[in-house]
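Complex shown without one protein chain; remaining protein chains in place.
Chains: A, B, C and D, in written order; residue numbering restarts at 1 for each.
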Amino acid sequence: SQPHRGDVMLAVATNFLATAEALEVEFEAETGLELVISSGSTGQLYAQIDNGAPYDIFLAADRERPRRLVESGRAMSGTQFTYAVGQLVLWMPDGDAASFDGEVVLGQADFRALAMANPDLAPYGAAARQVLTGLGLEEALAGKLVYGQNVGQAFALVASGNAELGFVAASQLAQGERAETGAIWRVPGELHEPIRQDLVLMRHAAANQGALQFINFLRSEKSQAIIRSYGYADIGPDA
Amino acid sequence: MPDLGPVILSLQLAGVTTVILLMIGLPLALWLAYTDSRFKPVIEAVTALPLVLPPTVIGFYLLLLMNPDAPLGGIWGSLTGGTLSFSFAGLVIGSIVYSLPFMVQPLQSAFEAVGRGPLEAAATLRASPLDAILHVLLPQSARGLLTACVLTFAHTIGEFGVVLMVGGNIPDRTRVISIAIYEHVESIEYAEAHVLSAGLLAFAFVTLVGVYALNRSYRLRVS
Amino acid sequence: MPDLGPVILSLQLAGVTTVILLMIGLPLALWLAYTDSRFKPVIEAVTALPLVLPPTVIGFYLLLLMNPDAPLGGIWGSLTGGTLSFSFAGLVIGSIVYSLPFMVQPLQSAFEAVGRGPLEAAATLRASPLDAILHVLLPQSARGLLTACVLTFAHTIGEFGVVLMVGGNIPDRTRVISIAIYEHVESIEYAEAHVLSAGLLAFAFVTLVGVYALNRSYRLRVS
Amino acid sequence: MSADLLHLDFKLRRPGFKLEVDKTLLLDGVTAVFGPSGSGKTTLLRAIAGLELPDEGCIRFGDAVWFDSAAGNVLSAHRRNVAYVFQDVRLFSHLDVRGNLDFAARRAARAGRSPDFETAVEASGIGSLLERPAASLSGGESRRVALTRAILSCPDLLLLDEPLTGLDRAARRAILPYLRELPERSRCPVLYVSHDLEEVAALASQIVVIDSGQVSASGPVAEVSRTLDLGPLSDAAGPASLVEARIQSVEEGGGLMRLTIGDVPVYLPAARDARSGETVRLFIDARDVAIALRPPGPVSIRNVLPAHVHRIVSKDISAEVLIDLEVGGAIIRAQITRAALEDLSLETGQAVHALMKSMRLAGDFR
Partner (left out) sequence: MSADLLHLDFKLRRPGFKLEVDKTLLLDGVTAVFGPSGSGKTTLLRAIAGLELPDEGCIRFGDAVWFDSAAGNVLSAHRRNVAYVFQDVRLFSHLDVRGNLDFAARRAARAGRSPDFETAVEASGIGSLLERPAASLSGGESRRVALTRAILSCPDLLLLDEPLTGLDRAARRAILPYLRELPERSRCPVLYVSHDLEEVAALASQIVVIDSGQVSASGPVAEVSRTLDLGPLSDAAGPASLVEARIQSVEEGGGLMRLTIGDVPVYLPAARDARSGETVRLFIDARDVAIALRPPGPVSIRNVLPAHVHRIVSKDISAEVLIDLEVGGAIIRAQITRAALEDLSLETGQAVHALMKSMRLAGDFR
């Protein structure tokens, strides 16, 4: 098959890839347009866009990098908005689902390793660190923390049994028809800043009707329902 | 049935990279093997350097170079009208940079082991240097040549850091099989990752056994 | 002044990996170079396989193997009481798996180039096989040995996919320099990434020039 | 002086070639292995050294079993205490000359032998090469180094595959006496592949003749050379005789020494290391023996010996015939022209005079 550019090129943070693929099906059926999805870490996608990557829309995992792109003029100002809010959970596959209280388990520290995403790179990691700091446990647990480069790797550390528990994204535990078992603690929203994932439209795609259509599609309640079904929280009022 | 696009793209990339690297690596390894130049250690070191930086970081620097405003990207743009990054050509350049040592070093040690003797013998039988290299040195370095090509090819198949960074993981254009597997792992589609990995391994294993068995019977026949 | 922890850890990891791989790779390469076994192509292919999968994916599978309930992790646990993943030992195992071909293949081609002649000569001068290997084969394969060690060492320095996955990126325990550079790139701290990269490259370049110059004068002296 | 039984009884097959040996040799001094190119000499030496495993059979040296396919015994090469000078030399290219020699000497010392570095180096005249890389040596130089290296290994059995090939006369002359004395000095027998009959005569007490992978003759050199014309196999010489003689007096004036073949006196230029009472071997080229019916008067030929025609070996087509003469009980072969045979009308049993122009101690090159 000849390589094709498609009508709209998305750069999608890896944690949102599965959701984006579900949305793609809907969007293509609805509009007859073709989406092409590239995924990667947010930092990497940023570097690529900064060096002329041909993406039309950047669905980042944070707010910082879309903001920078707007600042540098690569992205259209006024197009940045939050398309999804991540839900942080503490997951312990072998834990007792009925009586699982994250604060207690973390406080007892009766485990070898606690996995989380790299707080310097990944929004889920940053949120997890805020939780530990808030609970006053950061010092106590320092020797037990293991980091994945992103939330996907943090999940792998737990799923493979190398860490007994870890901070992962709710979207990872309940994706479409797949659902993980075990003890799950939904981290209360007040323990960390909301994990807002923003998108922006690139300047070179300003006139791309398909891209504008996709942005509108994402804002629709139908899309938001799909996104929520993949484990994301309610967007709420745009901050 | 997994999408075959990434598989084909990977094979193309590895094939093109190996062929081009062979064309670059052969003269370089020849020079290194037979020169008396004082600069030899320096060039040897430069040749090994791509190994030291992680592929993603090499990819990052290549990205900076291939930016249409940067020298390399600019020249490419003015020649072809396209951008180097996020294109197959960009991937090839990235893989070449990254795999250079795997081609040059085994070739160089094979050539040094053969030495000058057979080349001298060929020269006194009217063989030009090129003739002698093609018909004496390369056959006698068969094992080193094979090692170099296998390391380069297999490594390009397995490598994804550079490719991911420079190529941008665009389906059918720069998404190779290693990225596809990586993506499946990252997005917790472990079943798909297992299928792809097992397929890749099985394919590689069968190919390699074939290559090595051929190499062996070839050399048994003539030595 | 960048944190030196990752640098030291990287050097330790690369050093330990190279030494252990030398101990594994030498006998394996010897066997491959001199055997007449029908299984040789199969073992050769297995040796090359780690190249085909991307490091992160290898890391993922190693994770599956190393968890305390899995065979490898279980055995390790019962022997040492600790866990393999997130430990330096785990990193070493990962690097060994990943770098195996870079050690074995150059060694094997060097040994095949030397052939049986010098070993036979040594045997008729009372040298045991081990003696002959240490004092005849290895010195005569000096270039291949160097290639193998440089490829392995440098590659372990530059590699971070396996390490990242298996090691859990724990500061001072499993965070190596390649991960540190990667992190800077990811978090758009390009200036810091440049400094670390340039430092790493400069260090590697100086070391490599030294190694190659030594190798050269050593061989000039004796050949 | 050593004397060891080397028991060889094996078959070794290679594509297009088969070596079959069933022979027990009492190795004493130097034993020559002689045979045409491709006959299996090198293969035989390799099998003895343990570098080539026979398909079946056994090899024993003294009390030691080196190979026994029935019992499944194989003693590996480095335990056989043999040294081997390869036809293609095989110096260690990563070492200099001294390194090559030290390699052997150190391991010999470690095995409880006492290699004598100085003597060995001096005898082979390589003192000035010691610091040279092995790869920079000329063809002759590298052979001498290889030989010295083998000697420094102080083996129980020395295997030499054409070791003097490529050496000039001067180098040979320097090293031959050293080789000749080697078995005695080192108490180590030598198996010696050579094409040069005189070299063989000079060094060897026994000879093993190999042809197409089979031992076609073996025994004391003088005996084998009498029954078998080794000339065609030889590098330099044509038909020749090897005769034992006894030194009677070393100083006969004019630089000559007196010997006897049986009771017939003969005069030869005195050899430096000859001792009265010693039995030596004379190498006599058949073309150097002339036959006269009467003593020939004043002539420069010193040795005009009473002889009988023992046998006339006629080569039908050729212009030359071989005559075996009996001199003092020994058989000396003469080669004369057919025309001379007819002129002199020689017959078996006839009394004649043998004119022995040149005659020398075997290997006494000068």
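What we mean here is this: a residue touches a chain if its C-beta (ideal position, glycine included) is under 8 Å from a C-beta of that chain, and two chains touch if they have at least 3 such contacts.
This structure is a prediction, so every number in the text was calculated from the model and none was measured.
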| item | value |
| --- | --- |
| Absent-chain contact - pick from D:Arg107, D:His195, D:Arg281 or D:Arg333 | D:His195 |
| Residue of B:Ala123, B:Val195 or B:Ala213 in touch with the missing chain, whole complex considered | B:Ala123 |
| Interface with the unshown chain - residue positions in chain B | 117-118, 120-129, 131-132, 135-136, 139-140, 142, 221-223 |
| Footprint left on chain D by the chain that the document does not show | 14-16, 36-38, 41-42, 87-89, 132, 136, 138-141, 144, 161-162, 165-172, 195-196, 198, 231-236, 238, 253-256, 267, 269-270, 285, 287-288, 290-294, 296-302, 317-320, 334-344, 355, 357-358, 365-366 |
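The rule is short, and it goes like this: only the chains that are shown with their structure count from here on.
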| item | value |
| --- | --- |
| Computed distance of Cα centres, chain C from chain B, in Å | 19 |
| Distance from chain B to chain A - Cα centre to Cα centre, in angstrom | 35 |
| Chain D, residues touching no fewer than two other chains | none |
| Numbers and ranges of chain C residues touching at least 2 other chains | 60, 182, 185 |
